[in-house]
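A single protein chain has been omitted; all remaining protein chains appear in their positions.
By written order: A and B. Residues from 1 in each chain.
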Amino acid sequence: MFIKNTWYVACSASEVSDKPFGRRICNEPIVFFRDAQDVIQALEDFCPHRGAPLSLGRVVDGRLVCGYHGLEMGCEGKTIAMPGQRVGGFPPIKKYAVTERHGFIWVWPGDAQAADLTQMPQLEWADNPAWAYGGGMYHVACDYRLMVDNLMDLTHETYVHATSIGQPEIDETPCVTKIDGDHVTTSRFMNGIEAPPFWKMALRGNNLPDDQLVDRWQICHFTPPSHIMIEVGVALAGNGGYDAPDDKKAYSVVVDFLTPETETSMWYFWGMARRFNVGDAALTDAIREGQGKIFSEDLQMLESQQRNLLRMPQRKLLSLNIDAGGVQSRRVIDRYLALEPAN
Amino acid sequence: MFIKNTWYVACSASEVSDKPFGRRICNEPIVFFRDAQDVIQALEDFCPHRGAPLSLGRVVDGRLVCGYHGLEMGCEGKTIAMPGQRVGGFPPIKKYAVTERHGFIWVWPGDAQAADLTQMPQLEWADNPAWAYGGGMYHVACDYRLMVDNLMDLTHETYVHATSIGQPEIDETPCVTKIDGDHVTTSRFMNGIEAPPFWKMALRGNNLPDDQLVDRWQICHFTPPSHIMIEVGVALAGNGGYDAPDDKKAYSVVVDFLTPETETSMWYFWGMARRFNVGDAALTDAIREGQGKIFSEDLQMLESQQRNLLRMPQRKLLSLNIDAGGVQSRRVIDRYLALEPAN
Partner (left out) sequence: MFIKNTWYVACSASEVSDKPFGRRICNEPIVFFRDAQDVIQALEDFCPHRGAPLSLGRVVDGRLVCGYHGLEMGCEGKTIAMPGQRVGGFPPIKKYAVTERHGFIWVWPGDAQAADLTQMPQLEWADNPAWAYGGGMYHVACDYRLMVDNLMDLTHETYVHATSIGQPEIDETPCVTKIDGDHVTTSRFMNGIEAPPFWKMALRGNNLPDDQLVDRWQICHFTPPSHIMIEVGVALAGNGGYDAPDDKKAYSVVVDFLTPETETSMWYFWGMARRFNVGDAALTDAIREGQGKIFSEDLQMLESQQRNLLRMPQRKLLSLNIDAGGVQSRRVIDRYLALEPAN
C-alpha cells in the first residue's frame, strides 16, 4: 500500500538521456524516455505485445521502440505502429504523469488525470544561483518509513555517525516537534558547543575558523509523501546562531527524497544544498563525499532493522519522545494512504 | 507440467566421461553415466540410502557408486551392492531411457517403457561428412516456450541482433506459417538485399564475394517437444536463392534444442550446421563465436520478459501475425501436454 497520487523523485534528469530508463516505483515498473521535443515521458514498462520491458528498447526520433520486435509506443500508452501489423486494437498501457524539475525527473504513480503540479515541493535552493547543490542516490532494502523515522530523529547521529556529525550534545538537547497541517517539524538547537568533524570541514569551506565554539541547529521538515528537508548548520558562537549573518555561519539544507520501490525497499535520493562559498566545486565534491559516507552508515542499520522486523512481525516497537517527528510524519502518511483508492 | 514422454537433449556426449553427470530436466534430477560397455545410462539422481545425489559419486568398472557410503547402483535402478549390507529390499530408483546420438545424450524423462527411438528427430546434417557443425549451450532463466516464441518469429533479429543478422528487410517481408501435423514451419524469403555482417562473414567463408546483393531465406521448423531447426542462408542474387547451387550460396541450419529445467528455466543447446567449406575448422570456430554472441543477446531480453510476466501474471499477451509460428508451435505443445499422464 503506497501513496500513489503524489509526486516522487524517479531519478536524476541526467539518467534519462537518449535511451529509455526503467525503474520500479511503488511496485510499478515504469519506463522513462524523452520524446521528440525532449520532454520527459513515463509509461508502464511492459510491451503490450509479449510483455518485454520497454526499457530494454530504444528511442527513435522521440518514439519509444520495443527492443524485441520493434513495436512503437506512443506517449499516451497507445501503440503507434509495428512492422507489418495493424495496431488499432492493441490494449493501451498505463501512462504516468511525469515532469522534469530541479534536476530531477518526478513521477506521479497514481492516476495521471489527477496529477497536480501545484503539489510539487517548493525548493528554495533549486535553480537558485545563491545556492550550490550536490547529491547522490542509494538503493536501500527497507520500508521507506524506516528512513522517515531515521531522518526525523537525528539523535541517531551520536551513535551511527559518531566520527562525522555525531556528538553527545545531540543526546543532551531535547528536540521539539511541531505539526502544521501536513508539515511536521522537529527542531534542536545546541549552543556553545564544539563543532564535529563534518562541520569543521564546512566552516573551513566558508573560510571561517574551525577551532571556536559554535551554535548548531537541526530543523527537520517532513512533507508528504516522504520528502524531508533538514536545515542544518553551525554559526560561530555569539552571532545569533541560526539567525547569524551568512559570513558567520555555514548553513545548509540536507535534501532527502524517499521513493518507495517495494514494501521493503526504496530509492534514497540524498544531497546537500548550501548557501556559502557556492562557486567552490571542490567543496561541493568534498561535501558530497562526506555526506555519502555518512548516509552509507545508515544503510546497514536500516537494512538490519528491516530484517529483524520481518523476522519478528508480532513485536511492537516503542514511540518515544525522540520519535515524535517520525510518529507525526507517519500519521500524515496514514492520512494520505486512507485517501488512496483501493487497489 | 512438461511433455515428459519425449526425447530431449540432456547434454553433449563429451560431458559424460568417466564421471557421473547430474542435470535437472523437466524438474527431475537425473544422473548420467557410462556403463562397462561405455553405453550411456540415466537414473534418478537420488541415492535410495540417504538421498545423496549419485552424481557426486564415481563410476567404478561401469558401476555407479554413491560418493557418500559406497552403495552400488545398477543400470536398472536397483541397488547391486553396498559394503556390509544386504541390499535385496532396497527400493529402486527411477531408470530413464537414454541414448547417445549425433554427439548428444538424449533422455526421455517420462515412462522408460514407452520410450520410442523412432521418435528421435532426424537430423540430416548429423554424422554427415557433407556438413560441419559447431555449437554451445546456455542456461536461460525463462520458460522454454518463450524461447520457442523467440525462434519461431525472427522479426526480433532486426531489434535484438541489429549489428549481426538484423536488417530492416526482415520487418518488411511477411512470413508465412504452415502446419503439417506436428510440424510447424514459418518461412521468410528476402531477395536482392544487402547481406548483414554475419552473412558477409559466411560468404567469405565460402570464398564468395561479400559485396553483392543476395537473396536471403529463413525457414523455421518446429517439431515437438521443442526442437527448432532453422534453415538459413544467403545466395548471390539471381542464382535461384534457396535453390541456388552450393557454390553460389552459404547454406546453414541453425540448430536449437530446448530442454526445460524448471517451469521458468531451461537448457539451451544451440549450434549451426553448414554445408559449405566444411573442412575449415577456423570457420567453424568463427561461426560458433558469432552465433554465441548473437544468442547471448536474446538471454537478457527473455529473462527480463520472464520476470515481467511473473510480476504481472494477469496480463494477456497479444498473438500477432508474426507470432503465428510460436502460436502454432504452442498448440502442438498443448496437444502433447494433454496426452501426458497426470502427475
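A few comments on the model shown:
In this section, a residue touches a chain if its C-beta (ideal position, glycine included) is under 8 Å from a C-beta of that chain, and two chains touch if they have at least 3 such contacts.
Just so we're clear, the structure is a prediction, and the values are computed from it rather than from any experiment.
Checked against the hidden chain, the listed residues A:5, A:155 or A:291 yield one contact partner: A:155.
Here one chain is not drawn; of A:81, A:286, A:301 or A:337, the residue touching it is A:301.
Touch with the chain omitted from the figure is made, among B:17, B:85 or B:296, by B:85. Across A:282, A:312 or A:342, the single residue that touches the chain missing here is A:312.
Contact between chain B and the unshown chain involves residues 29, 45-46, 48-53, 56-57, 65-70, 82-85, 90-91. In the full complex, chain A touches the hidden chain at residues 149, 153, 155-156, 158-160, 171-172, 174, 300-301, 304-305, 308-309, 311-312, 315-318, 320-323.
As a convention for this text, only the chains that are shown with their structure count from here on.
Each chain gets a centre from the mean of its Cα atoms; for chain A and chain B, those two points are 48 Å apart.
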